[in-house]
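With one protein chain withheld, the remaining protein chains of the complex are depicted in position.
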Amino acid sequence: MKLNDNTAIVVLHCPDRPGILSAVTEFINKNKGNILYLDQYVNREEGVFFMRIKWDLTLFTVAKENIENEFRTALADRFGMTYRLYFSDVKPRMAIFVSKMSHCLYDLLSRYAAADWHVDIPLIISNHPDLEHIARQFSIPFYHFPITKENKAVQEAQILALLKDNKITFCVLARYMQILSDDFIQHYPNRIINIHHSFLPAFKGARPYHAAHERGVKIIGATSHYVTSDLDEGPIIEQDVTRISHLNTVEELVRKGRDLEKIVLSRAVEKHVERKTLTYGNRTIVFQ
Amino acid sequence: MKLNDNTAIVVLHCPDRPGILSAVTEFINKNKGNILYLDQYVNREEGVFFMRIKWDLTLFTVAKENIENEFRTALADRFGMTYRLYFSDVKPRMAIFVSKMSHCLYDLLSRYAAADWHVDIPLIISNHPDLEHIARQFSIPFYHFPITKENKAVQEAQILALLKDNKITFCVLARYMQILSDDFIQHYPNRIINIHHSFLPAFKGARPYHAAHERGVKIIGATSHYVTSDLDEGPIIEQDVTRISHLNTVEELVRKGRDLEKIVLSRAVEKHVERKTLTYGNRTIVFQ
Amino acid sequence: MKLNDNTAIVVLHCPDRPGILSAVTEFINKNKGNILYLDQYVNREEGVFFMRIKWDLTLFTVAKENIENEFRTALADRFGMTYRLYFSDVKPRMAIFVSKMSHCLYDLLSRYAAADWHVDIPLIISNHPDLEHIARQFSIPFYHFPITKENKAVQEAQILALLKDNKITFCVLARYMQILSDDFIQHYPNRIINIHHSFLPAFKGARPYHAAHERGVKIIGATSHYVTSDLDEGPIIEQDVTRISHLNTVEELVRKGRDLEKIVLSRAVEKHVERKTLTYGNRTIVFQ
Partner (left out) sequence: MKLNDNTAIVVLHCPDRPGILSAVTEFINKNKGNILYLDQYVNREEGVFFMRIKWDLTLFTVAKENIENEFRTALADRFGMTYRLYFSDVKPRMAIFVSKMSHCLYDLLSRYAAADWHVDIPLIISNHPDLEHIARQFSIPFYHFPITKENKAVQEAQILALLKDNKITFCVLARYMQILSDDFIQHYPNRIINIHHSFLPAFKGARPYHAAHERGVKIIGATSHYVTSDLDEGPIIEQDVTRISHLNTVEELVRKGRDLEKIVLSRAVEKHVERKTLTYGNRTIVFQ
C-alpha cells in the first residue's frame, strides 16, 4: 500500500443473491472510480456473499464525505450488507502489548521502522518493565501496568483510557502473558490480535511446547487469531508450522517456535492493516 | 534397501553411560563386519541412549545363527539394552486393513508392485466388500470380515488366526473404519500403523475435516501413528500438512486430505519396513 | 465436480476496462443462470482482465447450442475476449504417455479408478513395453511405440492418428522419457502436461537429481508444466518441494522425488480437467 494513494476500500458480506457484484461494480464505475482490486467469494452452504473492493478516488465524482451515505443508500440497505468503509488517508492506530519476550516486538517494530506498513504505533503496553529499552530504541512511549488479581480491573480501565486517548483502533498481543477480561475484549471486538504458540486447536492453554514435546508430534506450529472471550478459540487469521524431530528438546522447540510466532503474527497484522480480513461467525475470511 | 544384500540391523535403547557406542562399533569391527549406517541419539533429560546400526555380514566372522546370542552376551546384558536384531533376508510381512476408501490402498500397492519396499503383503482384510476388485487387480487375497457389535470378538479372533497363519509381522490400517479391541492390539504392540486424517492431537475422533472446517483453521494435516489402546493417542511416526483457505468446502478438505493421508501413511510404513522406528514411552524415534 | 451436474464454464481474458465483470454476470443473471463460482483477476501491469465463471444451466433460458453464439455476440466481440466455453456433460479425454517408471501412472489411474476426476482415459502410450501390465490391471488399451532417431517422425504420426481416432483432448506425460517434436506439440498447444523432476528453472534437462546432489541444495522439487517447443520452459502449472540433507544419496533423492512428482503431476492434471487453468504468455493462471 503506497502512503500517498487516494483510495477507498469496502469489505462487506450479505445474503447471496443475483446482482450484488454487478451493482457494486456499477456504483463505482458510473461514478468514475477506478477499481484497483476486487475479490469476492460466495459461501454456497450458508448462502453468504463476501467481497473486498478497492478503488481509486482521484476522479471519483462522489465527495469523500458523502461516499458512506451513498454506498448505504444505493447498496447496503438494498442488499442487507454488513460493511466497513475505509479510506487510505486514515491510518490504523495500533497498540502493542508485551511481557518479557522480545522476538515478536522486534519483528513488528522493524517493519514499522522500515515503513512497510501503513500504520501508526503510538504506544507499547506491558505488564513487566523488561522490554522498555526496546520501546526506547524505537522512540515509542512505553507504559508499564503490572497486573495482579486484585488490581486487574483497575489497571484494565486505565489501559482502556490510555487506548482511547491515543485513538487506538486495534491491539496486538505480542506474547502478552496476561488474559484480558471479557469486558476489555468487548471494547475491541475482532480488533485484538493474539499469537498463540501452537498449531491451534492442538495444545491450547499454557506451555504448548512442553505439551508438543510430551505428545511426540513431528511438526509444531503457531496461530494468530482475533481474541474473543473464549480463550484460544477466536477466529484464526494465520497459521504456520515447522518440522521437528525426536532430537529436539523442549528448549529447541521454544527456539524454533519463536521464528514461527513472529512471522505468523506479523503476517496477521499485515492482513488486518491492509483491511483484508473479515470475521464471519468464528472464521476469518482473508482476502487476497 | 537392495533386495540381495546380506546385512544385519540392530535397533536398541539403554540407560546412557560412557562407552556404549565404542562397545557396539568394536563388536562389529573386531568381527569384521562393515558398518553401513550408524545413527545414535542421547536423550539427556531422561538419560537414555538410542541407536540404530546396520552392517554388512559378508565377511562377518560370527555365524548368523549365533549373532543374537553373541550380541546379547557381549553387549545387551552388559548395558541393559532393549534391542531388536533384524536380518535383511527376512522380509517383514504386512497385512493391510481397509474399508471403503481406495486412495491409501492404491498408494501402498503401487509401491509394493514397483518393488520399492522390502516387504511381503500376503493379504488384505476389510469390513466391507467394496475394494475387493483392487485386491484382485494386484492378485492379493482379500478377506471380508463384516463387523457388528455382536460379532466383533468372534471376527477379530478369526482375523488374528488368519494373520498368524500368514505369519504377519505388522498391520497397516489404510483408512480402516473400525476400532480394534484392546485384546487385538495386544497381539501386535507397536506393530499396527494407522493413518488419522487430522494433524493430531487436533481433531481427534470422527469427522476431523468437518471439525477443521468448523474451527476455521488455515492448515490441515494427517498423522500416522502406532495404534495403542488409547484411541488416536499412540506414538506418532509421521505427520504432514497442507494449506487451506476460507474458500475450501468440507468436500475440498476431504479431497486435499486424501493426498496427505496416503503419502504420510506410506512414509510411515516405509520407515517401519526399513527398521528405522523405535517407540519409547509414547514417542517414536525415527532414525535417518 | 459432480458427474451429473448441468453446468457451463467460461474461461476468458481480454483487455481490462470498466464494465466487463458487470456485463458477464448480467448476461448470466438475466438469462436465469445460477452462478456457482466466479474468480476474476486483473493484471494491472499489462492491463489484462482474466475470469473463470461457472453457472448452472438448469433454468438457463438460452438453449445449449446457442450459448456460444450468444456469448460471442453479447460479450466476446464487444470486449475483445479470448475465451473457451465448456459444458459439464462433455468429458475431457486424456492420453497418458509413459516409459518405465510406474509411480505417476499408478497415481493417475488410482484417481481415475476411484472416479475422482471427470475425465476419460481411453489409452496409454509408451515407448517401452515395461508398464503394459499396469494398463491391463486397469483395463486400458496400451500401445507400444518404440522410438529411434530414424522412426521418430513415422511413430509420432501414428501416435497422432491414434489420438485423433480416440478424440483425445489432452495428453499427460507421466515420466515419458522422449522429447516430442515441435510438430507434434503444435497439435496440442497448451494441452500436453509434463512433469519435470526438478524445481524449474533449476536443474533443467537430464539427471536433475544428480545435479541437485552435486550442487548440495537443501530442498528438491518437482514441476508440472505445459509442453512448448522450448524444452522445460513451458508455462508452469504446479510445483512443490521437499527438504533434503547432506545425508541423502542421489538414490534417496530419486525416491523422495517420486512422491513429489506424482502428487504435483496429479494436481496439475486435476486443475486442467476442472478447466481451472489459462495460459497467458508463458505463465499459467490457476483459478481457485
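Residue numbering begins at 1 within each chain, and the chains themselves are lettered A, B and C in the order written.
As a convention for this text, a residue touches a chain if its C-beta (ideal position, glycine included) is under 8 Å from a C-beta of that chain, and two chains touch if they have at least 3 such contacts.
Source: prediction; values computed, not measured.
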{"item": "On subunit C, residues whose C-beta touches the chain left out of the figure", "value": "41, 44-45, 199-203, 214-219, 221, 235-241, 245-247, 249, 282-286"}
{"item": "For subunit B, the residues touching the chain missing from this view", "value": "18-19, 21-22, 25-26, 29, 34-38, 40, 42, 44, 243"}
{"item": "Chain not shown, touching residues in subunit A", "value": "102-103, 106-107, 110-111, 113-114, 116, 134, 137-138, 247, 255, 259, 263, 266-267, 288"}
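Operating definition for what follows: only the chains that are shown with their structure count from here on.
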{"item": "Interface sides of subunit B and subunit C: same vs different residues, half threshold", "value": "same"}
{"item": "Angle of the C-alpha superposing rotation, subunit A to subunit B, to the nearest 5 degrees", "value": "180"}
{"item": "Geometric centre distance via CA averages, subunit C-subunit B, whole Å", "value": "35"}
{"item": "Between subunit A and subunit B, centroid-to-centroid distance (C-alpha), Å", "value": "42"}
{"item": "In subunit C, residues with contacts to at least two other chains", "value": "none"}
